[in-house]
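One structure follows; several queries about it will come next.
Omission of a single protein chain aside, the complex is shown with its protein chains in their original locations.
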Amino acid sequence: MDGYFDINATSPLCAPAEQALQNALRTFANPSGNYRMAKTSRALIANARASVAGLIGADSDEIVFTSGGTEANNWALKGAVDAIQAREPDGGIHLIVSAIEHASVLEVARYLQRCRGVALTVIAPDAEGLIRPQAVIDALRPDTRLVSVMLANNEIGSVQPIAAIAEALRGRDIHLHTDAVQAIGKRPVDARALGVDSLSFAAHKFYGPKGVGGLYLREGVALEPLLHGGGQERGLRGGTEALASIAAMGAAADHARSRLDTDIVRMRALRETLREGLRSQVAHVVFNGPADDEARLPNTLSVTFPGVRAEALAAILDHSHGFQVSLGAACSNNKAAALSHVLRAIGLPEDRIRATLRLSLHADTGEDAIARLCDAIGKGLTLLDSIAHPIRKEASYAA
Amino acid sequence: MDGYFDINATSPLCAPAEQALQNALRTFANPSGNYRMAKTSRALIANARASVAGLIGADSDEIVFTSGGTEANNWALKGAVDAIQAREPDGGIHLIVSAIEHASVLEVARYLQRCRGVALTVIAPDAEGLIRPQAVIDALRPDTRLVSVMLANNEIGSVQPIAAIAEALRGRDIHLHTDAVQAIGKRPVDARALGVDSLSFAAHKFYGPKGVGGLYLREGVALEPLLHGGGQERGLRGGTEALASIAAMGAAADHARSRLDTDIVRMRALRETLREGLRSQVAHVVFNGPADDEARLPNTLSVTFPGVRAEALAAILDHSHGFQVSLGAACSNNKAAALSHVLRAIGLPEDRIRATLRLSLHADTGEDAIARLCDAIGKGLTLLDSIAHPIRKEASYAA
Amino acid sequence: MFNDIIVRHFSNPTHTGEIAGASRSLELGNPVCGDRIRVDLRLDGDRIAEARYQAWGCATSLATGNAFCEHIEDKSLSEAANTSATAIEALLGELEPSQMHCVEMLRSLFAQLGSQPDDR
Partner (left out) sequence: MFNDIIVRHFSNPTHTGEIAGASRSLELGNPVCGDRIRVDLRLDGDRIAEARYQAWGCATSLATGNAFCEHIEDKSLSEAANTSATAIEALLGELEPSQMHCVEMLRSLFAQLGSQPDDR
């Protein structure tokens, strides 16, 4: 864990979540059972629902559990389209999404366009990765029925003005969905205050288990189920409930809630240390994303080392120094597929995208780990410089 | 566990699955990561895939993990419809399902009919709960593109002649899906020998965790994803993989495979003991489902006690004797909703449905537990008889 | 699922049976689910000296018969008949929606108790 700077990809289980999971392993009765054993299972789910609701400022009745953020995003968009088409079989549906959404929103949008007759507008962020409410308003059409803008971006950490977007859309009969997968546990999230119709989350991004998450569905909002089945989750999502995972998610939610304030302060400080360390270690370094600290996740740094192949640097960090970081582009012979669509959307040219790493830290990251990371990056750059010296593209980058 | 006669609803974790889950809890790296830690995660998933493939006679490449049986059934049907409609935008789609399918098939069929323009034929089983291949053939239309018949029924245990149905459909360009959720671990399942295009399974029915399962997708068969997203599962199913649950499912698959032959023999013997015990304990008892032992799950007994309200009997079994059993009908003021659609489909009248219990046992059930269950049922019937004596509907039922 | 009151009444019913030569009998059927309850009373003047019931139906219905008899036994007919609406509801404890019809049955039994036998 000490060299782990990829918390935005996934987090380990926190101790309370692991404990809750252990405790739940023997609670196996089907919650739908008609006997006493089933009561324990139902209570476990009800408790977890209350915990998750508490974390995101919702009522228990507004939380539906899913298999993760991807299912929640798929459900919100497909379920809204189904519900609207059922109500108004002859009306067209126009969907607006931001260009920096996660694949589980973008791919759904493309599916809806390709297979379900939905008209799609993809709106660009500004150079800092922010979606201005005006950009949403400018994209509106009379048949716009669905808007999806994420709360916080996973790659550059930009936090979108969702409440302002919701305000702008009010009264227009538009379903506003926000993907909050990356925001929860890293900043306060209050679904009701945001004013959205639906909001997705995934436990493994806030120290719960992988393969479980959910959708906040504002009271009164109707969606066609994505998983039709045996009436679980008040008929909204079929499937025998993932008892142990749900219990662990509940514990992770309680834990995240109790730590949030101090975690944020700590992550901010650590990120500053990291930023300063990189600046002093590396001659030429660029930080991507919002300049304003209020508009970015406290734990995320998107860093470009101009002239460097970030893939090679990441490989050295992993194999020679034991650090895990994430890339803006994977090495691939298929240019387009491998380049981060987020970095492209904020206008980074291809060589800059290939020179970019994402460093995402957690609140328990040690100061010493940060110092060692900066040192390792410095050493890695020196090594790369020595290999590339006479043929490198830009001026020397190691300080 | 000793009084648990509801294994068809869900099973507890077997020891190897619990161990695998424990071992996997610290393996947290995102399998999509570009660093060494991610290798462990990928290996864990690959091993589990091989284990599951081994259990059902498939290649690893033919297994896609999902959040359970419900998602797998939803995906098979919706994904096939999407794929067919994309290939032939102007062709109609006719879907055939059996009347005794699980809700996660029936509700999907109704959704496809209601919202997606699919024509639906629901075919009835015979009085033993068997779907004759001829019934499927009789329902065929020129535009039939999709057939879904379950391998084994969860309520009465009837095992359908899927291989014969597949044979009858061969060469007609029809996607044949089978829901094998209830069959796996209770009888040999060989996806390739069955000749189906897709086959769904859920770990919690074979002593793995709840909330994980998968779909066998025969090589060469194309489905549109149900969960669009980040390219996991070779682009077929988005979502960060449920590492620990998948590892546990793999261990459960290995365990089920190694025990299957002896388990079947043992479950059959136990079921016979139970059947004989009930016959000797109760004057009037009827067993529903196939007469032929080859055409029924070895662990499942659907039992009607004519003249008895099974709900009251189940309540006494639970509260006075510690037995968990399942009902053919829940107590409800909404007549229709509460009656088992399976028992209705095989022609049981309402009063018989309300008099029916499902007893499903596992291979580790003790002979003594069976004796005690028979004794408790006898006592329960005597008690109910004493309460209802002068006003009961039918002749005395306690022996 | 059943609350503790319901469980006690159906798993250990204390007032089952018939009364030979009963002073009075109440009878009730639920047309939707088919549940039936019959209660025999032995009156000692105005006092309900003995109340016994037979029932066929779901567990909550069975409990309802017993709860009714237990409550009225040893009370005067008028006192029992005047059991308040709140007290009637409390007799079965908290119920789930699917069990609510049993409160209806209970109310009917109390109502029959209050009406004159020749009213029927």
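Note that the chains take the letters A, B and C in the order they are written out, and that residue 1 is the start of every chain.
Rule of thumb we're sticking to: contacts are C-beta pairs under 8 Å (C-beta built on N, C-alpha and C of every residue); 3 or more make two chains touch, one makes a residue touch a chain.
Predicted model only: the values in this text are computed from it and were never measured.
The complex has one chain that is not drawn here; which of the drawn chains does it touch?
A, B
So which of A:Asp126, A:Glu272 or A:Asp351 would be touching the chain we can't see?
Selected residue, touching the omitted chain: A:Asp351.
Using the definition of touch stated at the top, determine which of A:Ala139, A:Ala312 or A:Ala371 touches the missing chain.
Looking across A:Ala139, A:Ala312 or A:Ala371, the contact with the absent chain belongs to A:Ala312.
Considering the whole complex, not just the chains shown, which residues of chain B touch the missing one?
Touching the chain left out of view, chain B contributes residues 34, 36, 38-39.
With the missing chain put back, which residues of chain A would touch it? List them for me.
309, 311-312, 315-316, 319-320, 330-333, 335, 338, 351, 354, 383-384, 386-393
To be clear about the criterion, only the chains that are shown with their structure count from here on.
So which chain is farthest from chain B, going by the mean of the CA atoms in each chain?
Centre of mass proxy via C-alpha means gives C as farthest from chain B.
Which chain would you call central, comparing Cα centres to the global Cα centre?
Per-chain C-alpha centroids compared to the overall one single out B.
How many angstrom lie between the CA centroids of chain A and chain B, rounded to a whole number?
35
So how far apart, in whole Å, are chain A and chain C when each is placed at the average of its C-alpha atoms?
58
Suppose each chain is reduced to the average of its Cα coordinates; what separation in Å results between chain B and chain C?
41
Could you check chain A for residues that touch two or more other chains and list them?
Residues 34, 36 of chain A each touch two or more of the other chains.
Quick check: what residues of chain C touch more than one other chain, meaning two or more?
none
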